[in-house]
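Structure incoming, see below.
Other chains dropped; remaining ones untouched in position.
Chain nomenclature is as follows: A, B and C, assigned in order of appearance, with residue numbering initiated at 1 for each chain independently.
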């Protein structure tokens, strides 16, 4: 991992995501360019001392030559610091997983695209929303013609956390608020690219041209915090894209609607387990993750919403804390298990006794 | 792990849950009582040969005596096979994580409760729903008096997967459908106990007595598939509990509503990221996981619904498949990253040019 | 109209309902048993002096003998005062529209049922919810077998307006809170009968027996304010009914779910324009009033929710106030119309000019 030292949100998310299915093990990292932070972060994550780096170039060189070197690297640095390490690792023949947007500028991005990776190294850009089972189903439905010819795409990504100036903006330490580091934009780079990618991913359409209106509503802000964009796709479809970080009442409300001449789709992040599908002239259908009409994708059966695994993991995590530190956590115990059996037994008894009130046995 | 051999759903879920936060490593298991299945399942999960068992008694003995023996065991066998291994491991001083309901009968459950664990071994019953951040918030809100005195509790858990006779019922291999193995009930044991536990967990109320009506709507079924129960709690609160596995249109719809004399709460599993809270005489409030008014619990910031980590992990998992097997997966690539930069650059250009249509650069 | 004098809610609602489709004209009434109130209320409603009564017996006699006598009477008095006027008018050959529940006791109700109406006079009980287009569709769908054999019915009616003692309870003037006047119950008479009727209306099932738990949660209240009831229907279907007037956060939340062995229905009053229909093993469908899959019932096309007519009427009503009294109301004017034309013209101009910003013409 490059970046993602102690306290960094995206590094933490990447590590959980890597662990969940058991395919990855974190063994090396340049978690910070400051040697002391790199050391302390690496140790906290259990890395061996000789695999803690503070220079990603050195790490790419060392890891690509040792026999047990890393197969994949995850880059979770700020936007303008994606390209250099990505280039180094691709050239060293190590697969790259990288946060979006790709770069701090288009020129940088094109440079990276021109690199020839060694050993067929691959590149993954983490547009997270493409990983939702129903987003993939939506893409499949468009591709197989369920919607007919696509006419319009409405996509929006609304947040409100930048409604007022943030402490790190005031302190001048917010790289997202610095046009040179964020990729040339604010909301449009941070979340507009997610919305754009989602629209492209599902609709399969290629953008022809756009007409845009960007604003910085908060005084003193140097990048846009609200973007209104009209879209024209190749082939004649049209669209609207709204990205905002000052839309009070929205947390991470990304929503996509695609309309064809035969049917339409509607997916929103606030309820990611449902996809609305409507054929012209028929009743609206709600397709659930792994439910009827879906693609059977997902780790667990239908009806357990996304998040079930996280709730389950919370029990495991809390129990680890109880065991290790004697922490007090509200966990179901043996006594709850016995009481559950009392409940079952009581219910059977009352049911067999004319529904009379049965005290808990 | 005890049980959970190849193909078993709950074993798979337990393993993901254990892995997610990085606190557990699977090193030993009696994954099946059939030696051949135990062997093949254990190897598939990467267990060392000397830590693959087919007899949990042997495993408890061996693991408790070796210096690197397991600290915790997860029991994911059918209900009537929980108690014997749980007893063995608790007596061997190994912590136990166990599926619900606790046992095949109340008598068995009480026997287990009478066991004195060695070395202070602890016991966790996996009532999953208590792990949702907003369920814990609900419990806290009741406990601190936000609802006033509790008057009514409405809880329901509706599924529809047993609407018709299942293939394993027809084949006679469904342990859930056998009263002797399921814990004496069908829907009431399988999901009724979840509903009951959730009501107890959040309300903090103790059950006084109940009045029940149980049915088996599907011809030939030997356990209940629908339960209607009225509840009386100590102190005067009342409740209703509905558990059904023949409620067409429901996947895993567990919902809890708690009404006090000052306010009420409403949480449902189909939208686990929202908790509705209403003070008498005020507008309804929607509290989101980690949002305003919540308990700040959760691995990630507000607005990323439960499931965001799973979507993220899907990208990692797919990328592993691409790398290892060259599989074809719809993943965002470097080209998408470059296009994202083109999008940003085009938007900035149009915005600065009177909103004229700007072809994608 | 009998009852419904100045200030009475149900009389006001009945009058609007009668007027809406243009089939009724209010020409006579015994709006109060107090002559002065009857007079002032009648005059306020434009009744001729000789058709204002304070005694319903006299009214039944007089109206049934005059050539232009009323065809229909609406009885909107408290529950225990329904039967006497209903009997009088039926015996006088005048059709009766009557509020629910029918009577203050079962005996009274049966007496009324034994009356032989003159001239084939008919009787309508205003269980309002049976008038919703989608409730009627639900009934039709059950009747034609879309759900298969009905197994379970879940019905609830939750309100919160009696969460605390009301002023008229404190003053002792609340007829609903007096068992002798309300029909023997509180919540069960006032709203439980609505829930029961709705379940019966849609499911077509006959009740066999019930098991009930009634409470008065508010100290000093003499009738139930919360009812939990388990239902057994003839033929084997089961149900639960919850009626509450102390369910904080609910206004008039009546909801019905019906489950068959082939499909299920879900309708709720908080969103009366949608009916959820799910066939076993298929995606959930949302049927809208007058939309695809509906019965084509409703005064206006699909998509205008119930309430569109009321919004439209509000414009008319406000405009009448502006005209008559010069009242200040926020109504769209000629200037808004001109501006609307400016908007259209501007949009056409920008669209034809490369999306350049077009000042409002």
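Assume a contact is a pair of C-beta atoms (placed from the backbone, for glycine too) under 8 Å apart; a residue touches a chain by one contact, two chains touch by 3 or more.
Please read all numbers here as calculations on a predicted model, not as lab measurements.
A.B. asks: We see 3 chains here; how many are in the full complex?
C.D. replies: The complex in this structure file totals 4 copies.
We adopt the following convention: only the chains that are shown with their structure count from here on.
A.B. asks: How big is the gap, in whole Å, between where the Cα atoms of subunit A centre and where those of subunit B centre?
C.D. replies: For subunit A versus subunit B, the centre distance works out to 22 Å.
A.B. asks: As a quick test, compute the distance in whole Å between the mean CA positions of subunit B and subunit C.
C.D. replies: So the centre of subunit B lies 42 Å away from the centre of subunit C.
A.B. asks: Any idea how many Å lie between the Cα centroids of subunit A and subunit C?
C.D. replies: Once rounded, the distance between the two centres reads 48 Å.
A.B. asks: Out of subunit A, which residues touch more than one other chain, so two or more?
C.D. replies: 211, 288, 291, 355
A.B. asks: Per the contact definition, I'd like the list of subunit B residues that touch subunit C in the complex.
C.D. replies: Answer in residue numbers: 151-152, 154, 160, 163-164, 211, 213, 215, 217, 226, 228, 230, 232, 238-240, 242, 244, 246-249, 259-264, 266, 276, 278-280, 284, 354-357.
A.B. asks: Which residues of subunit A touch subunit C in their complex?
C.D. replies: On the subunit A side, the touching residues are 211, 230, 277, 281-288, 291-293, 355.
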